[in-house]
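One protein chain omitted, others in place.
In order of appearance the chains are A and B, and numbering begins at 1 in each one.
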Amino acid sequence: MLAILKAENIGMTYESGLIIKKRHSIFQGISLEIEEGHTLGLMGPSGAGKTTLGMILAGLERPSSGCVLYRGEDIWKLKGIDYLAYRRGVQMVFQDPEGSLNPRKSIERSIHEVLRYINIPRREWKDKARQALEMVGLPEELLCRYPGQISGGQSQRAALSRVLLLNPKVIILDEPTSALDISVQAQILVLLKDLQKNLGLAYLLISHQPEVIDFMAHNKAVLESGGIRHEIILPQGGGARPDPL
Amino acid sequence: MSRLGAAPIDDPLLRVEGLSVSFDTAMGRVRAAQDVCLDLLKGETLAIVGETGCGKSVVANSILQLLPGNASVQGRVIFSGRDLLSLSEREMAEIRGREIAIVFQNPSLALNPIIKAEEQIAEPLQIHSHLPRSLSIQMAKDMLRRLRLGVGGVAESYPFQLSGGMNQRVMIAAAMILSPRIIIADEPSKGLDRLLARQVAEELSGLRDKMDASLLLITHDLLLARDISDRISVMYSGEVVETGESQAVFDHPLHPYTKALLDCLPQRGFHPIPGASPSMIDPPGGCKFYPRCRYKHDKCMQRPDMTEKRCPNEGMDREVRCWLY
Partner (left out) sequence: MSEINPGLDTDAIAMAIHEGEESKCKKDGEGRTALARFIKKTSWAAKASGLGLALFSSFLAMAALSSLLAPYDPWIRFEPYLWPGEEHLLGTNDLGQDILSELIYGSRVSLIVGFGAALMATIIGTTIGLFSGYFKGTVDEILMGLTDIFLMIPQIPLIIVLAAFLRPSFWMVALLMGSLWWTSTARVVRSKALQVSEMGYVRAKRALGFSSLHIMLSDVLPNICHVVMPKFLLSIASAMIAEASISFLGLGDPATKSWGMMINFAFSRGGFINGYWWWYLAPGLCITLFVMSVVLVGHFLEEKEISTLRSE
């Protein structure tokens, strides 16, 4: 399968201090591949740098060493249309469901912003907004609500709908369900799986819950002690057999 | 509304009868709890489980009259022959901490950041038992030792210097220092990683055993509830829908919501429940779970009462709020 997003020898080091600089290395020599239409699960203890790695792959942070390749091209060397294609092709969804939406803007306005950004004419905004919510299973009434008035699961789905408007190829999911209730978690995971099947999305799924990774991922990587370890999950389309209780 | 039958043999230590709580907010009248009935027996652990917004924290807080001013509470909470909801603030202050203690969510916020840990634990002793300061600090240190926090100068530290798990144990120590008869633990595992959550829960159970107290555990973690509680009450949208022995409820759930909720567990395959929880502001009449239920029929438009279902091989009877039974 074609690797659409690749990390080659990524390292991340933080420097602190003015005169005597202290270096603190998060990880070194990380290489991984995300294949089209597949899910790579990323696990590891808290503080190991999973979120940082996700942000590096999403182009939101610059690695101290190594490079990130999107369709074979180094993302930090892309310009113009190619950069735009990358920017839209790789998206990130964050952990805190309320955090992704501006609390002062209604859901409708938040979606309209993205529609304007991708140059959809104003007259189509109403329809597109409704379609966006439909795609993530949210009712139309939610458009006039504010993030503070809807539940965590609904906020997470609304944030996801904005991301989907950009037609991404890869979505980096940073602990997408750890702040949510059990039944809502199940809803979101099943939704993500459906979207992967229908739209051919690739995911980098960051989670500390092994069951979530087993349920969703085709391949697994564990980030520990500054390095990475790859494992293959049983190739059955990303769903493990349930453990006996 | 009165409960049907009297499944437990002993007289319950705490009985919640017909508790209904609603809040007046800018968006309308939120009915957080409706007609909740619970029994807590001596020496047992009762877990109230449910998802966010089902009303379990509200029930816990209302027992000790800790709700904000815009709450209206109806019903009775009987403890030691008295209705706790009818007591004055002064009388409640006597009971809080000494007879019934509560361990809150989010330990780092519940503790005073500028007072040392040992002082916060010692405070209930000074106020309720009027012990001298030196003795109370000594007892506080003892308690911390029992919770395996005796080393490392934890007692002299301030809450911001300690981790979330340590703060949680400090709160437990403060709650248990007066050997209360009932401990209410409100989401003790929230924000803690799995290992730590389990440790905290086990410590709670262990202490409870030693002190022969009862534990009322509020949690959304179903597995945790099953592991450390004797009985479990499932709440949905402000109502208790099923009560019974923990392992039994897990193995043979009766109420459709309980069944569906268990199916959502990762271990059972992440099967989601269709639809969303009903609004608490304009709740639909009839059974609250009706729109999302797999087994619905017309009778469900009317609100069912709690019925008793005899389960001879489980040693305890189950209570379910469903027309199917």
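One rule holds for everything that comes next: a contact is a pair of C-beta atoms (placed from the backbone, for glycine too) under 8 Å apart; a residue touches a chain by one contact, two chains touch by 3 or more.
Because the structure is predicted, anything quoted here is derived from the model rather than measured.
Student: Pick out which of A:Ile4, A:Ala48 or A:Leu101 touches the chain that's been left out of the picture.
Tutor: Counting the whole complex, the residue in contact with the absent chain is A:Leu101.
Student: Looking beyond the chains shown, say which of A:Val68, A:Ala159, A:Val184 or A:Ile228 touches the absent one.
Tutor: From the options A:Val68, A:Ala159, A:Val184 or A:Ile228, the contact with the absent chain belongs to A:Ala159.
Student: Of the residues listed, A:Pro45, A:Gly148 or A:Gly227, which one is in contact with the missing chain?
Tutor: Looking across A:Pro45, A:Gly148 or A:Gly227, the contact with the absent chain belongs to A:Gly148.
Student: Among A:Met92, A:Leu138, A:Leu192 or A:Ile228, which one touches the chain that has been omitted from the display?
Tutor: Spelled out, the listed residue whose C-beta touches the missing chain is A:Met92.
Student: Just to verify: which one of A:Ala58, A:Ile75, A:Ile150 or A:Ile182 makes contact with the chain not shown?
Tutor: Once the missing chain is taken into account, the touching residue is A:Ala58.
Student: Please give every residue of subunit A in contact with the chain that is not shown.
Tutor: These residues touch the chain not displayed: 58, 60, 84, 87-88, 91-92, 94, 96, 98-104, 113-114, 117, 146, 148, 159, 162-163, 166.
FYI, only the chains that are shown with their structure count from here on.
Student: What's the distance between the Cα centroids of subunit A and subunit B, rounded to whole Å?
Tutor: 35
Student: Quick check: in the complex, which residue numbers of subunit B touch subunit A?
Tutor: By the definition above, subunit B touches subunit A via 27, 51-53, 193, 220, 222, 250, 260-261, 264-273, 276-277.
Student: Which bits of subunit A are touching subunit B when the two form their complex?
Tutor: Residue list for subunit A touching subunit B: 46, 149, 151-154, 181-187, 189-190, 208-209, 211-212, 214-215, 242-245.
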